[in-house]
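All protein chains but one are shown at their positions in the complex.
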Amino acid sequence: MQVNEQLSKDFILSIDSLTVSFDGFKAVNDLSLYVDENEIRVIIGPNGAGKTTVLDLICGRTKATSGSIRFDGLELTKMREHEIVHAGVGRKFQNPSIYEDLTVFENLELSFPKGRSVFGALTFRRDREVIERVEEVAEMIFLKDHLHTDAAILSHGQKQWLEIGMLLIQKPRLLMLDEPVAGMSVAERIKTAELLNTITRNQSVIVIEHDMKFVEDIAHRVTVLHQGKVLSEGSMERVKHDPRVVEVYLGH
Amino acid sequence: MIGDYTYSEFFSILAMQGFAGLILFSVFVLMALGLAIIFGQMGVINMAHGEFMILGAYVTYLCSTLVTTYLPAFFPYYFFLAMALAFVASFSLGVLVEWVLIRHLYRRPLDTLLATWGLSLVLQQFYRSVFGAREVGVTLPDWMMGSVSVSETIEVPLNGLFVMALTMIIALGVYFIMYRSSWGKRVRAVVQNRVMAGAVGINTKMVDRMTFGLGCGIAGIAGSAFTMIGSTGPTAGQLYIVDTFLVVVFGGAGSLIGTIASAFTISQAQSTMEFFLSGSMAKVLTLLTVVGILMLRPQGLFSLNIRR
Amino acid sequence: MSDETPSSSMNISRRSLLAGAASIPLLAAFNSVASAQGLPTAVVNTTGLAVTDTTVKVGILHSVTGTMAISETGSVQAEKLAIEQINATGGILGRKIEVIQEDGGSDWPTFAEKAKKLLVEDKVASVFGCWTSASRKAVLPVFEQYNGMLYYPTFYEGLEESPNVIYTGQEATQQILAGIDWVVKEKGAKSFYLLGSDYIWPRTSNKIARKHIEKKGLEVVGEEYYPLGHTQFNSVINKIKLKKPDVIYAIIVGGSNVAFYKQLKAAGIDMTKEKPLLLTISVTEDEILGIGGENMVGAYASMKYFQSLPNDNNKAFVAAFKKMWGDNIVIGDVTQAAYLGPWLWKAAVEKAGSFDIDKVRTASPGIELTTAPEGYVKIHENHHLWSKTRIGHARADGQYDLVYETKDLMEPNPFPEGYQ
Partner (left out) sequence: MPAAGFLFSKKEWLYFTILAALLLVVMPLAVDVFRLNLIGKYLTYAFVAIGLVLLWGGGGILSLGQGIFFGLGGYCMAMFLKLEASTPAATKIQSTPGIPDFMDWNQITALPSWWQPFYSLTFTIVAIILVPSFFAFVIGAAMFKRRVGGVYFAIITQAVAAILTILIIGQQGYTGGVNGITDLRTLHGWDIRTDSAKLILYFVNALLLIGVLLLAQSVRISKFGRLLIAMRDREDRVRFSGYDVANFKIFIFCLAAAISAIGGAMFTLQVGFMSPSFVGIVPSIEMVIFAAVGGRLSLFGAIYGALLVNAAKTTFSESFPELWLFAMGGLFIAVVMAFPFGLAGVVKDHVEPFFAKALARFSKPSPEPQPQAAE
């Protein structure tokens, strides 16, 4: 693939010279990043490289000091969190973030994109469409048999899947996953990789991950962050042999 | 306003009001420092803070009574002893309370609020049972009352000076303890990362207990000092609680400098408004302004822009 | 609580009686009383009150808990003392008084509730109680609805005249007018600074004071109010210093008092120099306990009673009070007014020859008490007391020296024309 070709295409997400500073410390420094439709992009980098902060910036959790994030023609830096979600950006947190007091079914149902206003939530009815969609997603995330289990008693891996499922049910066009296989068994990792490969048929995915084996399994392209900047970008093969990357990782 | 006064009078107004504001400022700092440590550093809402202050006041009262009876010669100086004892008493009670109640409630700040409110009721009734429902009068040595006249119209109350000096000493003391001593380093380490601090060998439980005790102890000293300007009764502590919390929250929890800055701002605003308006309206306007600003800037005056 | 007084402190009361009731002319031989006044219960009680052949129940309704307990304790003590003395002299119409005490808990609906309980369930023949205006306002509809009798001891703002209440304290004009006249005449006061806690009594009183001052062509240079419990008075003290009034007229109550007087002293205003002079209507000997006599010395108070009054009635009363409640106790204006309640009721009942509320009410106006510690008092048609206004000068030991008293009794005037 040629760089020029990329520029001429419409990216689903284009980040231009994004900077955020916390009391003078630039966690993300003049960063630019472009993601294609239906691409799985993995971001790697040492601790403190600014990976999670980039996701926070995209989904509106942190406000940028300067720069722009364009998603599907919308300027995300000016939008509030729920508007960004409505635009089609879904985000999974580093630690599984699910509603432990509710059942799997209820977890998924709450994420179903209907009745999102106060009034809508008060008059929301659990109709056939909702039930079918919940069951469909539950099947994808291997939790069909646990629909009425309290989420609190799921295994760690199952919780991770549940959170992915909660995103899938919204049919986002960009899915951002922060360490989706952390704490999973080998078998669970394989299943997760499989899951991600299935779902990207319809959406773009940004993944932050440390597990290199897993990264190789899923990544279309890899971006390496270091000190808030892009250090290297390209296929897994290319990045692996980039001397700067090697130095950062080994020198760390 | 200036139309009513001559220039020299106007100058006196400025000077005396500035001084009244400074006294109020000292009072606020004294009230709020203990709470700022407990709330800011530990995240515990201590609604019984006022009752810890009143404990200090009652200790001072006991001291004054005992010294008058048994050691009248010592009377002019008893106040220093009283303050020390007030600290010890409040500190001890604080440590006890931490051990019995608070340590079970870390990470449940709203529950500490309810439990300490309960504690405040118990303490109030305790004071009432022991000292009676009436306010008690604390007799002060003569040298602490009265004033120094600077000019014909400007007079500086001695107890105001005393409170200001005390505030300065305590604020400096707290600064040294929290930011210059190894113990303070440990406290801050625990605040920032409890697990890590524990892992490097800090006895986090002991740090919690001593921090809580210190906050309460300072409240005790404040209560002791307030016998000079306020009343000592079973329910007097409740009068302070809203003001105190507002000062701490307005300053930005976790920041001692913020607490001091906020005490300064609120006290100057209040004493200025009290001069130009009548008392009740000044109070309402001050509180409204503080609440209004907090609504616009919930993190308070001073707070770090931290990444979440 | 209800039977605490008769059982537990009977011994004390007998002793206190010997000291205290010696001056009371109503004292009669114990045994003869019942037969002399032994009217049948069916006659003296036609409305189903809790009156038997040997006893009559009354209620005491004050705050024993909460913020007002501080102030109301003295009233409870005074009422209990009066009742014991009455019992020791044979009771009323041959019947011993039994007390049912209820706690208002410093909470106004609780007052209303307990008032209703006393009237409806206990059917007491009379209630002695309430202290704050708010509590009185809360119980007033109850007393009017169930036709009870309340003896209310506190000096208050007036603007009220209920057929179901006897006001044994002063309404505002009785406390204020003569006091101001005195400072104007004796001390040559020309300008006043009015100061008060922010609620109805200080506001109404200051209003009356202001009208009275302005009628004399004198000047009010400042008037302001601080929330109850306020403790910072430096700003207002500065204002006072600048305005240089001849008189600070202070109606501050509760804990604020302590803060105010301490800060006043610390700011270099020595009240003994009377520049300015301080006149208060809210600081009784009770309050001085908390303020500290040394901080109050030199102030003037305008009341109707001081513990130091030199008459014989008062000496006996103070002795009996101390015997019953301890030597360290002090007695303020309201405490004395509370003490009058049971005696006034007794006199009215005896005059009516009945415990019936309506008859007692009809009998009440004109009732005189020559044995009152404050001296002679008399119930006015408007259910307030005729009483003298007195000026006291605060001493360092927390007592007042009497420096002036009105020659005649002041007429109570709860709705003063021209002062509203």
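A few notes on this one:
Labels for the chains are A, B and C, by order of writing; each one numbers its residues from 1.
Convention: contacts are C-beta pairs under 8 Å (C-beta built on N, C-alpha and C of every residue); 3 or more make two chains touch, one makes a residue touch a chain.
Keep in mind that this is a model prediction, so the values were computed, not measured.
Though it is not drawn, the left-out chain touches A, B, C in the full complex. Between the chain not shown and the residues B:Leu114, B:Leu172 or B:Met206, the one that touches is B:Leu114. Among the residues A:Ser21, A:Thr149 or A:Gln170, only A:Gln170 touches the chain that is left out of the figure. If you put the hidden chain back, the residue from B:Met53, B:Val67, B:Leu246 or B:Leu301 that touches it is B:Leu246. Among B:Gln41, B:Gln124 or B:Thr259, only B:Gln124 touches the chain left out of the display. Counting over the whole complex, chain A has residues 59, 61, 80-82, 85-86, 90-91, 93, 97-102, 106, 109-111, 113, 115-118, 121-124, 163, 166, 170 touching the chain that is not drawn. In the full complex, the hidden chain is touched by chain C at residues 1, 64-65, 102-103, 105, 107-110, 112-113, 116-117, 120-121, 132-134, 137-138, 140-141, 145, 157, 159, 198-200, 203-204, 207, 225, 227-228, 415, 420. Where chain B meets the omitted chain, the residues involved are 43, 45, 101, 104-105, 109-111, 113-115, 117-126, 128-129, 238, 241-242, 245-246, 249, 280-281, 283-284, 287-288, 290-291, 294-296, 298.
Everything that follows uses one rule, which is that only the chains that are shown with their structure count from here on.
Nearest to the overall CA centre, using the mean of each chain's CA atoms, is chain B. The chain with its Cα centre farthest from the Cα centre of chain A is C. Distance between chain centres (mean CA atoms), chain A to chain B: 48 Å.
For this pair, chain B with chain C, the centres built from the Cα atoms lie 37 Å apart. Shown for chain B are the residues that touch two or more other chains, of which there are none. Chain B meets chain C in the complex at residues 5, 9, 12-13, 16-17, 19-20, 23-24, 27, 128, 133-139, 145-147, 149, 153, 155, 157-160, 226, 228-233, 235-236, 239, 270-271, 274-275, 278-280, 282-283.
Interface of chain C with chain B (complex): residues 66-67, 69-70, 73, 198, 223-227, 229-232, 234-239, 241-242, 254-259, 262-263, 265-268, 286, 288-295.
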